[in-house]
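In what follows, a single structure is set out as structure tokens and then discussed.
All protein chains but one are shown in place.
Chain IDs A, B and C follow the sequence of writing; residue 1 opens each chain.
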Amino acid sequence: MMASTIRGALRDNRALWAFGVLALTWLAAIIFAQGFNSVASVHYLVQTASFLGIVAVGQTLVVMMSGIDLSVSAVVALSAVVCAQVSAGSGGAVAILTALAVSVLVGLVNAAGLIWLRLPPMVMTLATGTVIAGALLIYTNGSPRSAQIPLLDSLANGSVAGIPLATILWLAIAAAAVWLLHLSRLGRYAFALGTSEPASRASGVPVPVTTFVMYAACALLAGVAGLVLLGFTGTSSLTMGNPYQLLSIASVVLGGTSILGGRGHLLGTVAGALLLTLLTALLVAWNLSEGLRQVSLGLLIIVLLLVYARERRTT
Amino acid sequence: MRNRLETAVRLSGRAARGNLDLVGLCGLLVVVLVVYQRLDPTLLEPATITILSAQFLPLILAAVGQTIVMLTGGIDLSLGAVLSLGMAVFVINTADGTMSVVTAMVIALAVTVLAGAANGALVAYAGLPPIIVTLAASFLWGGVTLIVLPQPGGHVPTGLVRAYNLGWYGLALPAIAIAVALVLWKVVKTTRFGLTLYAVGGNEHGAFANGVNTRRVKIVAYGLAGLFTGLAGIGLAIQTGSGDPTIGTPYTLNSIAAAVLGGISFFGGIGQMRGTLLGALLLGLLTNLLLFTGISTFYQMILQGVVLVAAVAVKTLATRERVA
Amino acid sequence: MTLLNVERVSKSFAGVTVLREVSFDIQAGEVLALVGENGAGKSTVLSLITGLLTPDSGTIRYDGEPVRAWSPHRARAAGVASVHQELSLNPHQSVAENVFLGAWPSRYGLVRQGDLVARARPLLERVGLDVDPRTPAGRLPLGAQQLVELAKALTADPRLLILDEATSALDDDQVRAVFRVVDDLRERGRSVVIVSHRMGELLTVSDRLTVLKDGEVMATRRRDETDHDDLVRLMVGRELSDLFPAKAAPDSPQADPVLRAAGLSIPGACAGVDLELRPGRIIGLGGLQGQGQREVLRALFGLRHHSGQTEVDGRPRRLASPREAIRRGIAYVPEDRKTEGLHVVRSVRANLALPSLRVLAPARALTTVSRRRENELVEELIRRMQVKTASPAQEVRRLSGGNQQKVALAKWLPARPRVLLLAEPTRGIDVGTKREIYHLLRELADEGMAVLVTSGDTMELVGLCDEVLVMYEGAVVERLAGAELTEERLVHASVVGHSTAEETSRA
Partner (left out) sequence: DSGGTTPSGAASSDPSGGTAGTAKALKVGWSTIYLAPSWMQQTLKMLEEDVARLKGEGKVASYETFNANGDTSQQIAQIQAMIQQKYDVILVDAGSSTALNPVLEQAVAQGITVANFDSLVTSDKVIRVGTDQVEWGKMTAQWLADKLGGKGEIIAMNGPAGVAVSEERWKGAEEVFKKYPDIKISANVHSEYNLAPAAQAFASAYSAHPNITGVFSQGGALSAAALQTLVKQDKKLVPITGENYNGFLKMWADKRKEGFSSLSTAQPNYLSVIALEAAVAKIGGTAVPMDITVPLPKITDDNLDQYAKQDQPDDSYPIQPIPQSEIDKLIGK
């Protein structure tokens, strides 16, 4: 009976599990693979994890309300490309603001499609993603620019007290998102929507407002990630966001958040992004062929999810 | 009395609305076909039908597979990877000679059915949502495909490739294959299993509480989807005369788009295969149509996104319940 | 001959013991009733019998043999059929397909729809349901769906039929049809286990009654050895007096209506409904199943497009969405609590706090939810409504049905609504709690709330309401109040479809 109580408690705290698994994996990496024990290695893991992490935090916001945003990859590229393009004419600050504004706009369009056209989130966000990709081709006439924006450069590459600024930014964003999702009224509404839309409507949850805010926040964060990436590489490209589409969702889920919505904790996503980055690095370190590497990644994700992310049955 | 009458009116209205869906799709398809015919007058000639059906076969069969999974309330994000896997296994086993082609087909289908069933077993037993299981599985099967066929290659007997792509004594082999596959589905649908599929998708717990072995149903459904996906992969291999380990990727999203367009619900239990067929045809023809219109490629992507949104939105808005 | 033996079974969920060494048996050709308060463990013990759950300890013997690897599949194969408390129909499949769910008759492995429909008809007839078997099950009203469930349970000609509150959504006519089926089964030597909170029904139909309290068997009585009061005493542990509270004084000055509807119409559901809801009054909407009562409530709560005038406090207001209705002080407890009433996979706390978030998270605190005040509020509600839950963090779906209903009602209270719309508020609720709810509703009315209730239970309407509007085919055909409000007149108007006054005038 005791055991089942403990199991129940642990089950309810899947985000904690994610951190536990992260710690164990890291330990295993240090012991069984070389190169994971250095400060430099930690430094770069948390730095690279923060690009994915920022996108994944945004993704968590919409997944929690049982949505999904497949346009994040396009928004990452959109924000970077727009910023690089605008900065050539109008300087860094204007460029950054423009990029973020455009990103938010995409989020609003996504939400509008869900609310007024009643499209499934997967369809709507996929379509906006395609449209953005096409629009970027036209906007840049095919050749996106490079840009050296000092603010972004230091944000992406600098460190304070040995901690990468990008990571600090990520954690600050995560903290703000924790407030939004877990402490504020809107967050409660998002959780409610994530578990039952009819019941939420009938309880007076402001469905449109919640949807607009969460999708806009998600797109905004994808935009921020695009800017940080622009700072990191100094150049924009039309395909730079591609890896983040599926990986951001995988991070959310590895963080213990239910893809069906309404269950999980945002901090789990922080662990999820770190875990995914670590796994990728680990697989690189093992020096397997690409085929075996993908097989291992797929199996590892499934096994980890089996440990702590199973859904309960509605019996 | 009045009540009864009103119920009857309401019911027939609903029936019309249910079919309105398909009627609308059919109408759209006719419009597209007419426009197509003007741009390409050979549309209805056997040669063109052969070419087009060879072109559409992989998408149609993949969408059939996706539909089966979606009817159970699931989704298969590993479909593209399994399609490539089927293709890869098929081409490494084909050499010249009919016998070996048949054997290779059987082996390839066995592999894809097993891959699908494995997905299904994970969904059924692991208690993980299908979208996540199959996302992870897409890495898994993608990796397996790369191990089986590290880079494009393999060879399908030239005679078969020619017969398939150019017609065989005037017969459009791919069209026949599609028809056979759809008849196969029709039979499956009228079996108990077919009804169970809809029952599980519509109310899983209800089905379970009534003694349906929901786990077995899911495993079989995903396995069946693997069968159709494998057929799609084999079709693609014969069309292209070879195998390519990464060629299947776009089919994942395209198959979902076709199914959604055809009226299959993401929540399971709702939708008809003929809807999916129409959806896939429409998607394929529209993409082709863009090629004839000479619209700048830059705008084509935008148009694709807009068309998808518009089609699905019109469909959902036209068929939704009138609740506040 | 003993068909089924439940021997000292225990069951606990996450450390909470729900059944403690429960034993009882069912004879062939017998109807056994299981009674008990909400959360006593009735559904749980039935789930053990149907194979949905496995006991932690103890044995279940079927036909003298202990059951092994029991599952719904095996139970069904062994002749155990059940109608669960929660509906298990597939809303998207036809009635016929649902009736044969999982065991569709087929020829050469192929199922023919025509055959299904033809075979479904006599079964539907047997349970007194007159619908086209091709209708999607989700389109039927709740009561009809329950009858479809019953027809489904009858397909395999079961040796043991389990009815877990299978009559909760039925009107009197339909209940009689169910009892005919039960009697018929008994005559043919089959056994039935029946669970219901309508004590009167149980006393007419059952041979023996087993009383459960807090997961333990209190007693098993033969029908002729017991009566209503005795059972209630065993269930609740004390006497229950005055089930219904006193009504509002009929000649008290009437306040102005808070909510007024004139000519409310919804195509296919109701037409030209006029009603006035005044503070201090409880109004009932009566009539047979599915005469549009539910839709009227949904329309008033903005969940259903409607035409006609609606006025709040004498001013015309459009009630186009639940948010607007809530803003005007209207609250709604739906009939189908699992979809619109509750977030079943969320905690009791989250459910109770949801409508009150504006207060718990005011704009001046940047809308941050105050945990302290949330806990206070939730605990107060749980205490006031006596919700039986392990903790406020327990998921609502883990509560017994009756306690779920309490949560669905309780969540509105802190918002102090001025109009309360209740659909079937005591469906599946035990006598003790029913009494509490009746008294609570009257209390709320006395505090100035206007209450509108639909119910299929005539006694409830007569006992609770100040006035009852009888609906028939979408129209209000009779208004009964004061001395005119009797069960007889109510039933008459419900069945005949027009008022007695009309009859006399026409004569």
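As a convention for this text, a residue touches a chain if its C-beta (ideal position, glycine included) is under 8 Å from a C-beta of that chain, and two chains touch if they have at least 3 such contacts.
Here the structure is a predicted model, which is why all the values come from computation and not from measurement.
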Listed by label, the shown chains touching the absent chain are A, B
Touching the absent chain when the full complex is considered, from A:L186, A:A219 or A:L238: A:L238
Contact partner of the left-out chain, one of B:L61, B:V161 or B:L195: B:V161
Of A:N110, A:Q245, A:T277 or A:S296, which sits in contact with the chain we cannot see? A:T277
Please identify which residue in A:V57, A:I96, A:L119 or A:A133 touches the non-displayed chain. A:A133
Touching the left-out chain: which of A:L165, A:A192, A:L229 or A:I249? A:L229
Considering the entire assembly, which residues of chain A contact the chain that has been omitted? 33-36, 38, 40-41, 43-45, 47-48, 51, 133, 137, 141-146, 157, 229, 232-240, 242-243, 277, 280-281, 284-285, 287, 289-291, 293
Where the unshown chain meets chain B, residue by residue: 40, 42, 48, 51, 55, 58-59, 145-146, 149-154, 161, 165-166, 236, 239-247, 249-251, 254, 284, 287-288, 291-292, 294, 296-298, 300-301
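The criterion applied here is as follows: only the chains that are shown with their structure count from here on.
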Just how far, in Å, is the C-alpha centre of chain C from the one of chain A? 44
Two-or-more-chain contact residues of chain A, please, as numbers and ranges. 314-315
So chain C residues touching two or more other chains come to 52, 303, 321-322
Which residues of chain B touch chain C in the complex? 1-3, 6-7, 9-11, 14, 187, 190-192, 194-196, 198-199, 201-203, 205-213, 269-270, 322-324
Touching chain A in the complex, chain B uses residues 122, 126-129, 131-133, 135-147, 150, 205, 253, 256-257, 260, 266, 298-306, 308-309, 312-313, 316-317, 320
Over in the complex, which chain C residues touch chain B? Could you list them? 50, 52, 71-77, 82, 84, 87-93, 97, 101-104, 106, 109-112, 132, 135, 139, 152, 268, 291, 302-305, 320-322, 473-474
